[in-house]
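With one protein chain withheld, the remaining protein chains of the complex are depicted in position.
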Amino acid sequence: MYYVASIAILVTMALALARALLGPTGYDRVLAVNMFGTKTVLLLSVIALLYGRADFLDLALAYALINFIGVLAVLKFVQQHALRHFKTNKEA
Amino acid sequence: MTTVFGIFLLTLLLVTAIGIVRAKDLFVAVMLSGIYSLQIAAVFFILDAADVALTEAAVGAGVAAVLMLGALALVTREERPATGPRRLALAVVALTALLVVYATFDQPRLGDPGAPVHQHVAPWYLAETARLIDVPNVVTAILASFRGYDTLGELFVIFTAGIGVMFVLAVPRDARNGEEPSIDSAGLRHHLIPRVVGRLLVPFIVLFGLYVQFHGDYGPGGGFQAGALIATGLILHALIEGERAALRVVHRNVLLGLIAGGALLYTGVGIAGMLLGGRFLDYSVLRADPVAGQHLGILLVELGVGMTVTGVLLTIFHAFAARASVR
Amino acid sequence: MSLVLDSASFVLFVIGGAFIFTGGLGVLRMPDLYTRMHPAGITDTTGTILVLAGCLLQADLGLVTVKLAAILVFLLLTAPTAAYALANAARLAGVVPLRAAPRREDAAR
Partner (left out) sequence: MIEVFGLFNYWVFAALLMTGLYTVIAKTNLVKKMIGLAMFQSAVFLLYITMDKVEGGTAPILRNDVPGQIYSNPLPQVLILTAIVVGIATLALGLSIVVRIHEAYGTIEEDEAAKMDRE
């Protein structure tokens, strides 16, 4: 039963990885990373139940809580870049 | 069946690794490293290493990405087409690869219970932990008590790395205060949705970090994972509100106190054991009952680890961020 | 009772797996970033709800249920936030939606 869900998740991980490798823009890759992260949360929950050690759900919980911080860091990174660009354009 | 999952994930891992090396844009390389970390954490979990997977999750998902992007913001993003000694490198790598693959044929098969690793001290740890220390998580017991000396060494490596980053990226005090607050350090305040959700989640992340810290004797967790998680939560706060606001909440001196205090606490517990008539880092003498002494010692030592890791990771984050604002 | 629960979670897993797989396919096949965000959103919300609901039916009542519910709630909170941040970052960096771009070559990196 758990295998159905795990196999679907694993195949989707492969598809997301393909998108991450193909690009074309950096943001497609960010999207793929984020999607890969949520799929990892699901995979870890399903495998924790499959192993019969439900106390290991802590791992999935950790990912569910902090996985999106990477995307926020990207937003901040782009914002800094755009700002610096704007400043140098104004000076020039 | 899970073995097959592991093999599938490892294949994806290899593809990702080659993608990282081939990426010309360093931003892309950093993003692919994020996927790499997720995959390897899942592999660790499938291979029964729940504690290690939790550490990789706590470190790889938040701190690593933020740190790499923080460094990338300070250097150029594009990699120049390589002119390095590629032929020579390939030859060296191929030769080494042959040697390593040849050596793997002597390795015991995956999961072989008769492998030499499982014959040495590990069975003793598994058998005696319940009697001597009485915590279910054997990893925590070995980390904090049986091999506490090793962990002390690792903690001082982290301590030293933190101090090193502080020295290398130090910003002169007048440069820090003289400049008017730029939008650079204002964070993501004007983005309503991340701000609301982030503010909601920061306490939960820190709370979960504390749970991992103090539940580490019973489930996967401990000081290293908790430190990374708490640091991630505070980094999220800093990303949303800007570094200046974050530093007003958790002041630089508090961070320094955490770094030094954690290392001191760990060493102090060791010395307390000596003063009470035991050996260095022998917790049995801390209380009248040896097992209760072990519990107290592990709790304090893990707390020290958590403090130092939190302090070091946050200091590193602020060091990179401060460098960006003076440029 | 356990047979009912088992078949219910089996159905949830199958539907959830189907949603997740379609979403993955969509992320691979859609023409540009903004359209790709839509199938990614499907896997992050519908697929997540279904698979975790299937897990919830299997778990014993107690701490495990609370943890699974927490995972579900946090994922449903963070996934849209991440999507918002991503779309904002891409827009700020000058990624133009497919229809809005006069020619494909103009869509900046």
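In this document, chain identifiers A, B and C correspond to the written order of the chains, with residue numbering beginning at 1 in each.
Everything below uses one rule, namely that a contact is a pair of C-beta atoms (placed from the backbone, for glycine too) under 8 Å apart; a residue touches a chain by one contact, two chains touch by 3 or more.
In this text the structure is predicted, and so the values were computed from the model without any measurement.
**Q** Which chains here would be touched by the one that got left out?
**A** A, B
**Q** In terms of residues, what is the contact footprint of the unshown chain on chain B?
**A** Touch with the absent chain occurs at residues 3-4, 6-7, 10-11, 13-14, 17-18, 20-21, 26, 29-30, 33, 36, 40, 43-44, 47-52, 55-56, 59, 63-64, 67-68, 71-72, 74-76, 79-80, 82-86, 88-90, 92-93, 96-97, 100-101, 104-105, 107, 109-113, 115, 117-118, 121-122, 125-126, 129-130, 136-139, 142-143, 147, 150-151, 154, 157-158, 161-162, 164-165, 168-169, 218-220, 222, 224, 227-228, 309, 312-313, 316, 319-320, 323.
**Q** Counting contacts across the full complex, list the positions on chain A that touch the omitted chain.
**A** Residues in contact with the chain left out: 51, 53, 55-56.
The rule is short, and it goes like this: only the chains that are shown with their structure count from here on.
**Q** Using the average of all C-alpha atoms in each chain as its centre, how far is it in Å between chain B and chain C?
**A** It comes to 28 Å between the two C-alpha centres.
**Q** Approximately how many whole Å separate the CA-defined centres of chain A and chain C?
**A** Each chain's C-alpha centroid was found; their separation is 11 Å.
**Q** Taking the mean of the C-alpha atoms as each chain's centre, how many Å separate chain A from chain B?
**A** Whole-Å distance between the two chain centres: 19.
**Q** Touching at least two other chains at once: which residues of chain B meet that condition?
**A** Touching at least two other chains: 188, 191, 194, 198, 201, 204.
**Q** Among the residues of chain A, which ones contact at least 2 other chains?
**A** 13-14, 16, 26, 30, 32, 55, 58, 61, 65, 67, 72, 74-75, 77, 79, 81, in rising order.
**Q** Mind listing the chain A positions that touch chain C in their complex?
**A** 1-2, 4-5, 7-9, 11-16, 18-19, 24-28, 30-32, 34-35, 38-39, 41-42, 45-46, 49, 54-55, 57-58, 60-61, 64-65, 67-68, 71-72, 74-75, 77-79, 81-82
**Q** Would you mind writing out the residues of chain C in touch with chain B in their complex?
**A** Those in contact with chain B are residues 74, 77-78, 80-81, 84-85, 88.
**Q** Give every residue of chain B touching chain C within the complex, in rising order.
**A** It is residues 188, 191, 193-194, 197-198, 200-201, 204 of chain B that touch chain C.
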